[in-house]
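Apart from one protein chain that is not included, each protein chain of the complex appears where it belongs.
Per-chain residue numbering starts at 1, and chain names A, B and C are given in the order in which the chains are listed.
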Amino acid sequence: MAMKKFINNPDNLTPELLEGYCAAFPQKVKLVSDKIVMRANPKDESKVAIVTLGGAGHEPALSGFVGEGMLDASVVGDIFAAPGAPKVVEALRLLKRDAGILFVVLNHEGDVMSGNMAMEMAKEEGINVRMILTHEDIAPGADAPIENRRGLAGCIPLYKVAGAAAEAGKSLDEVYAVAEKINDNMATLAVALKTATHPQSGDAIFDLADNEMEIGMGQHGEAGTGRSDMLTADETAVKMAAQVLPAANAGSGDKVMVMINGAGATTLMEQFIIFRATKNYIESQGATVAHALVGEYLTVQEMGGFQMFIAKLDDELLDLLNAPADAVSWTVR
Amino acid sequence: MAMKKFINNPDNLTPELLEGYCAAFPQKVKLVSDKIVMRANPKDESKVAIVTLGGAGHEPALSGFVGEGMLDASVVGDIFAAPGAPKVVEALRLLKRDAGILFVVLNHEGDVMSGNMAMEMAKEEGINVRMILTHEDIAPGADAPIENRRGLAGCIPLYKVAGAAAEAGKSLDEVYAVAEKINDNMATLAVALKTATHPQSGDAIFDLADNEMEIGMGQHGEAGTGRSDMLTADETAVKMAAQVLPAANAGSGDKVMVMINGAGATTLMEQFIIFRATKNYIESQGATVAHALVGEYLTVQEMGGFQMFIAKLDDELLDLLNAPADAVSWTVR
Amino acid sequence: MPATVDYDAFTGMLKTAADRIITNRDHLSKLDAATGDGDHGTAMAKVANAIIATIDSHEGNDLKKLLKAIGWAAMSTDAGSTSPLYGSLFVGMSEAVPEGSGELDCQVLASVMESGAAKLRKNTKAEVGDKTMIDTLVPALAALRAAADSGKAIDEALSDAETAAATGAASTKDLKATFGRAKNLGDRSIGHLDPGATSMSLLFTGLKEGLAAN
Partner (left out) sequence: MPATVDYDAFTGMLKTAADRIITNRDHLSKLDAATGDGDHGTAMAKVANAIIATIDSHEGNDLKKLLKAIGWAAMSTDAGSTSPLYGSLFVGMSEAVPEGSGELDCQVLASVMESGAAKLRKNTKAEVGDKTMIDTLVPALAALRAAADSGKAIDEALSDAETAAATGAASTKDLKATFGRAKNLGDRSIGHLDPGATSMSLLFTGLKEGLAAN
């Protein structure tokens, strides 16, 4: 059976998509050295730069968040595969500055290995860089060791607050502190309904029965923790929010950010319905939704499902979320 | 087999999604009288208002484009079904002003009937309103009678240029002229790869064989004109662009806008690859891409496929496209 | 059988017609799935429910006002082409009910239906043969008019109209659609009954049965 995707040679997916992306938005992004997406108008050297790394196939993540007020560079690997450390070091070298670089890595083994190796090499070259690891997945339990907690779509709000702090001229320590604050107070849980096709192999990345859903599914089809019969939108939202809200250390009296992140084939219609139920649940717990995102931010090809992300906010984080930004996939006037 | 969607009662889809949408973005939109999405901060009464109508199930369209610099109100029907004329008149009444209202209707029979009836009633009430019909689908041929040419995603760039002109204080005649200019110089062609499930009936909205695609498919599963074996991304893009570019009256020496609008399950990765090939084709014809959108603007549930939209631009249209806007799904700083 | 229908009889006929539609909801949607977007049953059920709800909540027994209210309610059902088409059918019917009239005789009934049809047809260029509800409506009203003109009683006249409606609806099977969503199918629409023609035929069946039942 033919793969029902619009592609050419499966080996060229990443270069072609990056070329298309940067050609579509030349006023915002440019492609450097094949796999590095950088801001078309670089920020001032006196400000901290924000860099991330990660595989392709999750569009718009991660490169959709390169832009004023967010990332300075995204280093792209191949489909679902981290870029090698040498390419990361190249990006760090391009952005080397006295103000320093915040380097955001999502907790997936390949990414972490490349990240660690790049850090080692960058330090040898005297590059001022600090690494922060996102690991907000609560599928293995909110108290599971960090190694077991994957980095999901939570990196994106983290880019936003760190990017805004950097744009405001904060020091590397201050930018790191802001990133750490949201990192320590955010949680994500994913649910899958329908599988996706790996665009290189053409295989389904997992199987689910016609009436099944799986809570805790990872971003590459890694198994989750709870297969069950399908629930309604409201039941699903409440079941998940009841775990995510406390895992973000939030409860009565707190202001939170909610992101409903569509995995690919789950419609925005459904995401709004899920958001509605999530907000109602959060309010029933005495907390308020002070910031929301609903849409496709980090996808898994055409997987059906979504990630529910919640972060506890204070005024500083809320202001940083509302600060101007001009990335292709997150623009704030 | 269960419908693989996160929904509650299928009869409540539209109210729930509208409630979720407006609750997620209260600083931008508000829900009035159940089915009217309006700007949270209305524009000055001295400026022309822009209103549209259309069915739900195409999220983010149409209500995602309500906001500063774009629509003042979107009147929503039910899934894939136009709102009734009384509701449209209600919206027109709310926005009644001496400066007048531009009323944008997409060419689908139900929409047009409601639109015409609403115009009749509005005129009886002395509301100053002009209607414009989008009909840029070229599936039945670029020269087919207007009745046969559906309004596809092209309404969205039209909202943008008309909205920007209105925001700039232009008169109703001037706003209408701008809308008419893009309307006369735009064309769209859709292609489908995979069907979608009607979220109320649970049925597939059409069938395609495992190796088939269909060029010209409509926004509700209405049949297109050309079923064929699947082509590569590049072949598909070139085949479509070769029809769309001339239908937008564009060729050598012209500046154009391109929108690749994902139908739902076609990934942004694929859309970037399609955009790349489209741009290459356009440049091979001596034209240049001066503005681009790539993403999901008007979807058909989880249908696989996309719409290719091209408009010929002059400097005025390009400036209006680049003017600030603050709708949820189209923000320009 | 009296020679006229009064408010109660007419609302009884309308409710029976609405029930007929609601009973056939899934059947109509299946027909629409073959050539359109699969929602015609949902759409017609909304209109039918609007008819019933408007009648149930209507105060007094002014048929002219009632039909106008049904028209507005039908238009507000957000049911694709169906809402404006049926909305204008009822608004148009209302326009031909003589001011203050309590009862309709067979001639007036035919005029009322013709006025509704004329308003409905302002929405569309579809003619007989285009595979739409027009293929049912036009012959049904021609039969109603012929019966009225030849002095038949209302029940006979409605029976003639029903027969003509059913024949008209059946004729759509072999036609090629040139209006509505089905037109996009072109020749592939041939062999399928038009859903809108089918529901319009159910309406005439319901009117006839509703009269008999009251």
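Simple rule for what comes next: a residue touches a chain if its C-beta (ideal position, glycine included) is under 8 Å from a C-beta of that chain, and two chains touch if they have at least 3 such contacts.
Owing to the predicted nature of the structure, the values given are computational and were not obtained by experimental measurement.
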> If you put the missing chain back into the full complex, which of the shown chains would it touch?
Replying inline: A
>> Please identify which residue in A:N12, A:Q27, A:N41 or A:S201 touches the non-displayed chain.
In response: A:S201
> Considering the whole complex, which of A:M3, A:M117 or A:L318 touches the chain not shown?
Replying inline: A:M117
>> Please identify which residue in A:N9, A:N148 or A:S228 touches the non-displayed chain.
In response: A:N148
>> Just to verify: which one of A:K170, A:H220, A:H291 or A:K312 makes contact with the chain not shown?
In response: A:H220
> On chain A, what residues meet the omitted chain?
Replying inline: 14, 35, 55, 77-87, 109-110, 113-114, 116-117, 139, 147-148, 198, 200-201, 203, 205, 218, 220-224
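Note that in this section only the chains that are shown with their structure count from here on.
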> If you average the Cα atoms of each chain, whose average lands nearest the overall Cα average?
Replying inline: B
> Which chain's mean C-alpha position is the greatest distance from chain C's?
Replying inline: A
> Just how far, in Å, is the C-alpha centre of chain C from the one of chain B?
Replying inline: 33
> Using mean CA coordinates as chain centres, what's the chain A-chain B distance in Å?
Replying inline: 28
> chain A to chain C: how many Å between their CA centres?
Replying inline: 55
> What residues in chain A touch two or more of the other chains?
Replying inline: none
> If you look at chain C, which of its residues touch at least two other chains?
Replying inline: none
